[in-house]
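Of the protein chains in this complex, all but one are displayed in their positions.
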Amino acid sequence: CGAPPINHGYVLAENALDQVPVGSSREQVMLVLGTPSTTSSVAGSTFYYISQTIDESPLWGREITDQRVLAVYFDDEGKVRQIANYGLKDGKVFDFIERKTRTSGAEVSLIGQMLGSVGRVSPF
Amino acid sequence: CSSDEPLEPFVEIPAEVSYNAGIAYLQQGDYKNATKKFEEVDTQHPYSEWARKSLILTAYTNYTRGNFTEAVTSAKRYVTLYPGSEDAAYAQFIIGQSYFAQIPDVTRDQDMTKKAMDAMSELVQRYPDSPYAGEGRKKLDVARDQLGGKEMEIGRYYLNRRQYIGAINRFRVVVTEYQTTRHVEEALERLTEAYYAMGVVDEAQTAAAVLGHNYPESRWYKDAYKLLQTQGLEPRENTSSWISKAFRAAIL
Partner (left out) sequence: GLPGIGAAPAHAESVSRITVSGNTRVEAETIVSYVTIKPGRPFTSIDIDDSIKALFATGLFSDVQISRAGGALQVRVVENPVIARVAFEGNDRHSDTVLGATVELQPRSVLTQAKVQSDTQRIQELYRRTGRYNAKVEPKVVDLGQNRVDLIFQIDEGPRTEVSRISFVGNKAFSDGRLQDVIATKESGILGWLKSSDNYDPDKLNADQEALKRFYYNHGYADFRIISAVADFDREQNAFFITITVEEGEQYVYGDINVETTLSEVNAKDLLSLARTHKGDVYSAKDVEKTLEDITVAVAEKGYAFVQVRPRGDRDYAGHKISITYFIDEGARAYIEKINVIGNTRTRDYVIRREFDLGEGDAYNQVLIEKAERRLKALGYFKNVRVYSEPGSSPDRVVVNVQVEDQTTGEISVGGGYSTTSGFIAELSISEKNFLGRGQQVRASVGRGFSTDSSSSDTQTYELSFTEPYLFDRRLSGGFDVYRRQYAAGSDVIHPYEEVLTGGAIRFGIPVMEDLTLGLRYSAYQQEISDVQDDITKINPKLIPTGDSFVSSVSYTLTYDTIDNKLFPRNGIYAQFGQEFAGVGGDVSFLRTSVKADYYKELMSDWSLVGHVGLKGGQITGIGDDLRFIDHFRLGGDTVRGFASEGFGPRDKATGYLLGGQYYVAATAETLFPMPVIPEEFGLYGSLFADAGTVWSADSGTVDSSGATLQGDDAKLRASVGVGLIWQSPFGLLRADFAYPVLKEDYDETQIFRFSGGTKF
């Protein structure tokens, strides 16, 4: 029960990959595939196009039902050296670290919030 | 609560009397009355040197009593009226401190943090050699750390929902724009986790390598290392990756 699975991230158009064979330029890739979901170097030496389908069910939680990472590697002249495809099977499943770096800033105080509403008589 | 009776007649109190009364209250720690006295001087004798001193002390007492809005108003008036005086730096510092004290936790709008940063950077810029510039620089770092913390909070939100694009791009911002904050270690470890979860192992290794290279003792590096170990992978720095480039470009 619950909502249908939702597609996230990059949407690959049909036969788009044929237009960016090995050797095509970075601008060509940007033109055909569009801006990458994320890039792997300041000079953008690898483009990553990430697509996912995530199904969220109230009882069994969130589950990635499909995931594809298109990695476009460039050589030093900025030409496509290789295109790799990572599927869902390449992904690893593990728990992320719970701990987080401490930050400062005033928490919402319960008293503050409650007092805020003392003055507020429920309007007719 | 209407004030129909006419304004009571204007009582003239010599400036020094109110000023010294204010100082006396200050020494007793009675900031409430001290503020009243200093405001009295400023109202009745807006010409005197006493007025200038009282104005800065009004800002100080309001700040210590936690009325940050009044503190900022009086401090701003001081900076406009007496930009050259030796207390101007202190007034600017009080403006920064007042905003600083109202910074909310990272899950809420960081508008106050930005205001604090602007005030402190103006302090550091206009009065670089004032005694408060050092503290100002420290507070700038804390405010920047707070903004970095907000990026991390949103990054973790997307990571926990396994929406890796949102996560990676948020952690990226921390690594490139908040390098001097404490969050950069965790950001690198989270990048290792995100890339590794997607199976893009070489990026994961690079993130972990840069983390190890720059923060060998960090607990985050131990976590990243342990994670890669689960599949027998050594953290290997792919020097062309943006992470190592971002670091070589920085002063680290």
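Letters A and B mark the chains in the order given here, with residues in each chain numbered from 1 onward.
Everything below uses one rule, namely that a contact is a pair of C-beta atoms (placed from the backbone, for glycine too) under 8 Å apart; a residue touches a chain by one contact, two chains touch by 3 or more.
All of these numbers come straight from a predicted model, not from anything done at the bench.
Interface note: of B:R65, B:R108 or B:K222, the residue touching the hidden chain in the full complex is B:R108. One of B:N33, B:T64, B:N169 or B:N214 touches the chain omitted from the figure, and that residue is B:N169.
One chain is missing from the display, and on chain A it is touched by residues 1-11, 13, 34-35, 37-38, 50, 56-59, 61-62, 107-108, 110, 113-114, 116-118, 120-124. In the full complex, the hidden chain is touched by chain B at residues 1-4, 6-7, 10, 39, 42-44, 46-47, 51, 73, 77, 80-84, 104, 107-109, 150, 153-154, 157-158, 160-161, 163, 165-166, 169-170.
Keep this in mind: only the chains that are shown with their structure count from here on.
Chain B has its Cα centroid 30 Å from the Cα centroid of chain A. Residues of chain A touching chain B in their complex: 8-10, 37-46, 48, 50, 52, 54, 62, 64, 67, 69, 71, 86-87, 89-94, 96-97, 99-101, 103-108.
For chain B in complex with chain A, the touching residues are 102-106, 108, 113, 142, 145-146, 149-150, 152-153, 156, 159-165, 168-169, 172, 176, 182-183, 185-186, 189-190, 193, 196-200, 203, 219, 223, 227, 230-231, 240-243, 245-246, 249.
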